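Up next is subunit A:
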Amino acid sequence: MAKQSSEAVLWSLFSAGGVVAALLIPVHLFLFAIAFPMGWLRPPGYEHLMLLLRLPWVRIYLFLMCSLSLFHWAHRFRYTLYDGLQVKHLNELIFTLCYGGAVAGTVFAGYLLGNWSGP
Partner candidate 1 sequence: MFAVKQPTTKVLPLYQEFHPRWYRPRVSVYWWLGQWQYLKFILREISSVFVAVFVVITLLQLRALRAGPEAYARFQHWLQSPIALAINGISLFFVLFHTITWFNLAPRAMAVRFRGKRLPEILIAAPNYVVWALVSAGVTWLVLR
Partner candidate 2 sequence: MDASSHDVLLVGGGGAGLRAAIAAAEVNPKLSIAVVSKVYPMRSHTVSAEGGAAGVVKGDDSLDEHAYDTISGGDWLCDQDAVEAFVKEAPQELLQLERWGCPWSREPDGHIAVRAFGGMKRRRTWFAADKTGFHMLHTLFQTTLKFDPITRYDEWFVTKLLVDDGRVDGVVAIELMSGKIQAITAKAVILCTGGCGRVFPFTTNANIKNGDGMALAYRAGASLKDMEFVQYHPTGLPFTGILITEAARAEGGYLLNKDGYRYLQDYNLGKPQPNPVMRSMELGPRDRLSQAFVMEDQKGRTLATPYGSVVHLDLRHLGEKIINSKLPFVRELCLKYQNLDPVKELIPVRPVVHYMMGGVSTDMNGATPLAGLYAAGEVACVSINGANRLGSNSLSECLVFGARAGKAAALYAAEQKAADDKAMAQANDERKRLEAQFLHKQGGRERVATIREQMQKAIEKSAGIYREETSLAEGANKLFELQERYQDIVLDDRSRTFNTELEGALELGFMLDVAESIVQCALHRTESRGAHQRTDFPARDDENFLAHSLVFRKPDGSSRVEYLPVKVTRWAPGERVYGEQAPESPQQIPQAVPAGRAG
């Protein structure tokens, strides 16, 4: 049963992450990583962003977006490695790397967004 429910947890995180990634990542990616650097749109100022980040719900929002998306990645990537490279015998290693990565990213996001005391 332990094994069954852990798969259920991981899959739930994966799905939640999938929804978040599908809804949110495209617009973030487009704005911050393409439109602003390319100069298609005028980027927001440092102060404006800091102002936003001072709002707790914005930080929660960003935390969830990052964390869940990472778990989405971890789960999918794990199976992609199993299937695409047929390396199921490295099960444990892959498992640790993938979900470990997601946990690490989550901790890091928590650290960055947790107690916001920007300058």
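Per the selection procedure, all candidates are chains of the complex that A comes from, given by their letters.
The definition used in the following text is that contacts are C-beta pairs under 8 Å (C-beta built on N, C-alpha and C of every residue); 3 or more make two chains touch, one makes a residue touch a chain; residues count from 1.
In this text, all values refer to a predicted model and were calculated from it rather than measured experimentally.
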Options 1 or 2 - which one, within this complex, touches subunit A
1
Contacting residues of subunit A [partner candidate 1, same complex]:
18-19, 21-34, 36-38, 41-44, 46, 48-50, 52-53, 62, 65-66, 69-70, 72-73, 76-77, 79-80, 83-86, 101, 105, 108-109, 112-113, 118-119
